[in-house]
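As you look at this complex, bear in mind that one protein chain is not there, while each of the others sits in place.
To keep things simple, chains are lettered A and B as they appear, and every chain counts its residues starting from 1.
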Amino acid sequence: MTTLHTVNKSPFSSSALDNCLGLAKNGSTVLLLEDGVYAATAGTKSAEAIANADGVSFAILGPDAQARGIEGKLADGIKVVDYDGFVDLVAEHDKVHAWL
Amino acid sequence: MAKKFMYMNTKAPYGTIYALESLEVVLIGAAFEQDVSLAFIDDGVYQLTKGQNTDGIGMKNFSPTYSALGDYDVNKIYVEKESLEERGLTLDDLQHLTWEDEDEDWAEKDSIKLVSRAELADILDDQDVVLSF
Partner (left out) sequence: MKLSIQINEGPYQHQAADSAYQFAKAALAKGHEIFRVFFYHDGVNNATRLAVPPQDDRNITQQWTDLQKEHDLDLVVCIAAAQRRGLMDEDEAKRQGKDANNIAEGFRISGLGQLIEAGIESDHLVTFGA
């Protein structure tokens, strides 16, 4: 089954992203939203972990990145979606797992 | 057809209410005859420790409730090995949770299964609904 994982915590204050990456299967997608978007900032350990996570796709919620002023600082290759795109990601996967 | 429901527990008890209110959902959810599993990872493993005593903090000790889960046919309780080890804990530090197997003359069986991160990833993959707490 395919899973959409959502992570809404900064990687600097929470192990949510680590937990997610440790348990996400190949073919799944991780959507970073709210404070989770900081994980995609270029030059961070978390961005490196994301780049090295083979078989898992990543997306970031654009409005959350814009709100936090980091849209221009995102690591290359991460897909940016809006809330419409979030809804589409949910529809495209078998289930959603929120990493709270 | 029954769906596979996973209750994902990632938080320690008492510091916040999530563990207690997660348990309340599990107990109510048991009446719906779905295929229920619980997973404990990260600080969630602290929910299952033995010897919790809340006398000094004025809060209710709800840890004995976990031992009633077997009576509710909730008997697939997965504890992630890596989370336990990172915290310097072993299975002996956790409550001994059991259930009685009706199909085998009510033989008492362990509810807790210690699983590796890779094994848990497969179990999670197989679920229909994940409830996160």
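What we mean here is this: contacts are C-beta pairs under 8 Å (C-beta built on N, C-alpha and C of every residue); 3 or more make two chains touch, one makes a residue touch a chain.
Computed from a predicted model, the values in this text were never measured in an experiment.
Novice: If I consider the whole complex, including the chain that's not displayed, which of B:L69, B:L97 or B:L131 touches that chain?
Specialist: Residue touching the chain left out of view: B:L131.
Novice: Tell me where the left-out chain touches subunit A, residue by residue.
Specialist: 6, 8, 33-35, 63, 82-84, 86-88, 90-91, 95-96, 98, 100
Novice: Taking the full complex into account, what residues of subunit B touch the chain not shown?
Specialist: 3, 5, 17-18, 21, 24-25, 28-29, 31-32, 34, 129-132
In the analysis below, only the chains that are shown with their structure count from here on.
Novice: Under the touch definition given earlier, write down the residues of subunit A that touch subunit B in their complex.
Specialist: 1, 3, 15-16, 19, 22-25, 94-100
Novice: Subunit A touches which residues of subunit B in the complex?
Specialist: 8, 10-11, 18, 41-42, 82, 117, 120-122, 124-130, 132-133
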